[in-house]
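Before I ask anything, here is the structure I am working with.
A single protein chain has been omitted from the complex, and every remaining protein chain is retained in its original position.
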Amino acid sequence: MQDVTTPGGHWLVLALMVPVAGLLLAVLFGGRHAERIALAALPLGAIAALAIVMQMLSSGAALVYCLGNWAPPLGIVLRADGLSVAMMVTTVVVLTAIALFARIDFATPRGAREARAPFVFWVMLLGVWAALLVVFLAGDFFTLYVALELVAFAAVPLVSLDGRAETLQAALRYLLYALAGSVLYLVGTVLIYGGYGTLDIALLADRLRAEPVAIVAVALMTAGLLAKTALFPLHLWLPPAHAGAPAAASALLSGLVIKGSFFLVIRLWLDAFGSVMTPAAAQLLAALGAGAIVVGSVVALQQARLKLMVAYSTVAQIGYLFLMFPLVLGAASAGAAAAALAGGLLQAISHATAKAAMFMAAGLVYAALGHDRVADLRGAARALPLTIAAFALSGIALIGLPPAGGFLAKWLLLSSALESAQWWWVVVIALGGLLTAAYVFLVLSKALTTTAEPVVITPVPRSSEVIVLALAIVSALLGVAALAPLDLVLIGRDEVMSGAR
Amino acid sequence: MTTSNALLVGTLALPLVLLAACLWSAARDRMLPWLVVAPLPALLAALGVDRGTTVTLIAAGSYEGVLALDAPGALLLGVAALLWSAAGAYAATYQRDLPNRGRFAASWLLCLTGCLGVFVAADMALLYLTLASMTLGASALVFQDESAGARRAAGIYLGLALAGETLVLVAMILLAQATPEGSLLIRDAALVLPSAAHRDLIVVLLIVGFGLKAGLVPLHVWMPLAHAAAPMPASAVLSGVVVKAGVIGLIRFLPVDAGLADWGNLLAIVGMFTALYAVAIGITQPHPKVVLAYSSVSQMGFTAAVIGMGIANLEAATPVLAAFYATHHILVKGAMFLLVGIVAATAGTRLRGTLLLAAVLAVGLGGLPLTGGAVAKLAVKGPLGSGWAATVAYASAVGTTLLMLHFLRRVAANSAAEPSARAAAGLRWPWLVMAVAAIVVPWAIYLGLSLGTVAEAIAPKALWASLWPVGVGAALAWWLARAGDRLPRIPPGDVAVGIDRGVAAGARAGVALLRADGVLRQWSVAGVSLLTLAALFVLAIMAGH
Partner (left out) sequence: MNSATWYGLLGATLAGIGLYGLIVHPHVLRKILSFNLLGSGVFLIAGVVARRGADAGLPGDPVLQGLVITGIIVAFSATALAVALLLRLAETANTASLSPGALEGRAGDAPLPADGSDPGVARRREGS
């Protein structure tokens, strides 16, 4: 069936244009205008995302836009299904919070026309946003390759914004490892094209068979994407990169950049290669996830610095994301598969909001106390009540207590695991929650300890604390908001899901 | 909105409003005097709401959050609200000068909301939410004085409670898959349990999960530690009410049904073992609060045994009778904890009347004739049946008397040194209210709900049956007072030393994992891992075809 541009498909292009135009204008005008352009682009992007949501809810089908009006396999399409839209909305929400938070840290100083770090930050923020949108909307594997590279190139400078040697090393390590991953991904796409003559995901879903060329291609592409997502044991670059970046940049990197390559793994495994994937492969992927949860949490518990602890917490939470694959692929019914998919997506969204809030809170603690040693956090709660409250709320979301989105995600994943009799993932999910509670308790018990005299702090702007707390509240209440639109996830996926069986 | 609905909603609404007010530090610091008011809608709801009222709190998508009040829930809710109120009044005086009183009040309100919510939640998701809130609030209360012991106790409590709640969550999900249309109502879940596909697994998960909350051996380790660390009013509600969440869980989820008879017997065995074991450990403890903690463990074991035997004997009235027994415990245990603070602030010479009243209540827990305890023990004779459980129940009554007399001796040794010391009025009148309630309320419930008649209660046979265990217990207590020093010293939390060893082993494993992580993060190792992973995936996919 040929793809045609659906009514409302032009919204996809408009949504993409906003950050790209912003990026170009920011580079053109430079200086302090970059910040203003970024802040102006965010509401426009939000409007476009909402328009796409409403269009999808009213039509009940995926939105498609054929570039140049050429249908695949000749042309390429932009395709928005329920998953894309959910991630788009999450991206805009988290980016808004990060942008408002970063206005203070990355303001161009008075009297200077342009300063390096603020300019780079705002331009890269727009760059990451644009690239992520392409990842969420593109419908063929080569556009996705370009998008992946864009995400990496926009993210790497954010790591070394402060110019220290450690962060430069971390940025280089990230870049080189990500490049190794993308080369593997590229080889995979070349093999797919050679074997099947197209790179469009919807067409491939019908054509792919379990032949050596497809198997090698998907294995290479998966390995490459896992390197970019920093799934255990390929996580070497993440802790120094995310811990060394400034707070707003860490929030961006941990919350959103990681989700780009993860989203690609979903597209790869569930949409294109659904009929090729075997239970053994899915179990292997989730086993890596389980390893990430255990090793990441245990190492996080032993970190002396708060930002490194939060970075290792990201390593652990990434493992959670990959637990959904054996549950979706091994589900007994389409309803169970949908529940597992919704659980995985909700886990990604919940982590994006909660981890961004947690990194920004850690950044505020850093700025106020002048250090982030966990052992010396005594008295922080009295000095920074809103910040520590934000940390606690995002911790609750990560542990998976109601009414956070993490709880609903845990419920959905546990239901699918129990329904498909994969008991061992139940144990992993339960264990992960307890380990997360351990390091959150460690930090909070230190911060809540009162000291004899009040701790000396550099005052942080009230507005920053409020923004972080607002994002943390959103992540803690996400479960309530997510109860209704679970069907949104399934829009546009019926053909794909049934084609995969 | 009818009065019943309004009262049910108000049960949670008022504490939540006060909790929200705690966001402002000015309100937080002045919140202590308001703690006494917070549970009042719950008290009215327990008295006034018609059985069978349901209120839908949230409706989003296919989920409905429902509140309801059944008979056992109403009993526990009312008495719990009374204890929360009295303890709140006590706390207003006890914690008045604390610099952290704002945080204390916020934790108190969080725990209160969760606790009352557990009794009125009618669907499983809301139940989990209220259990989680209660756990968070309670661990913050245990952590209150921030000593090393408090940190350890709070950490152990939080860890075990979350583990227990996870087990309950898995059981709830399994039940939700078995109910018609995936209904999340507890009522539907209990109906479908005896015939569910994974019945045995679900029952084990529920018993272990709720047993952790209630303090069944060997999951009781957090109780003595938490009680020793928490401030006095917090210990009162912890022992009095927070553990009852486990009891109400067992009552609501395990129906009296022939399919569960074997499990009922098992629950009874575990419960009775807990009851006796806790007495054995409790008499070696010098600290009065720890003795009370072990007494709570023992009584919760007994209550669990009542539930278990009731299921095994197919006694239909088990839920109400077990709840009735638990309400008496709430009242007495709450009063006893408040007593500890009063004795510590009062000179020994002024204590005679207080200690006499306390003795009546304490021994009433063992079943002193004509007290509320005797009535409670009489009421549960039905579920316990006439087999081994009834015999062990007598032993438990002996043990409880022994333990409570030991407690009285230890608490009397703790009185204030200064001869004119007198506890503040704000401490004394909550204690008096609880003490009077502990005697009057059980009789009121016994007669009001027609659980029996006055004639039955004062029959000579019944009086003798409650008197002789008390007598034996008193004799043993006298012997203990003479020979007490020869008992071994057991640290509070007995089996918790196992936890400490486990934590040490975990720390060693943690260091090993840290080193492994360091190795994996070397560039060459990571590069080879990347290629190896690609090869593994090729093999994994080929293996399936």
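In this document, chain identifiers A and B correspond to the written order of the chains, with residue numbering beginning at 1 in each.
One rule holds in what follows: contacts are C-beta pairs under 8 Å (C-beta built on N, C-alpha and C of every residue); 3 or more make two chains touch, one makes a residue touch a chain.
These figures come from a predicted structure and were not determined experimentally.
Write down which of B:24, B:464, B:479 or B:523 is the residue touching the left-out chain.
Hidden-chain contact among the options goes to B:523.
With the full complex in mind, choose from A:10, A:207 or A:305 the residue touching the hidden chain.
Answer from the full complex: A:305 touches the omitted chain.
Out of A:156, A:426 or A:471, which touches the unshown chain?
Checking the options A:156, A:426 or A:471, the one contacting the hidden chain is A:156.
Residues of chain B in contact with the chain that isn't shown?
523-524, 527-528, 531
For chain A, which residues touch the unseen chain?
105, 109, 142, 145-146, 149, 153, 156-157, 160-166, 168-169, 171-173, 175-176, 179-180, 182-183, 186-187, 189-191, 193-194, 197, 240, 246, 304-305, 366-367, 370-373, 458
The rule we apply is simple: only the chains that are shown with their structure count from here on.
In angstrom, rounded to a whole number, how far apart do the mean CA points of chain A and chain B lie?
Taking the average C-alpha coordinate of chain A and of chain B, the gap between them is 41 Å.
So in the complex, which bits of chain A are touching chain B?
173, 177, 180-181, 184, 210, 215-216, 218-220, 222-223, 226-227, 232-236, 239, 276-281, 283-284, 288, 294-295, 298-299, 301-302, 385, 399, 401-403, 407, 410-411, 414-415, 418-419, 426, 430, 433-434, 437-438, 441, 445, 448-450, 480, 483-486
If you look only at chain B, which of its residues touch chain A in the complex?
25, 58, 60-61, 63, 99-100, 103, 125, 128-129, 132, 136, 143, 146, 151, 154-155, 158-159, 162-163, 166-167, 169-170, 173-174, 176-177, 509-511, 513-514, 516-517, 520-523, 526-527, 529-531, 533-538, 540-545
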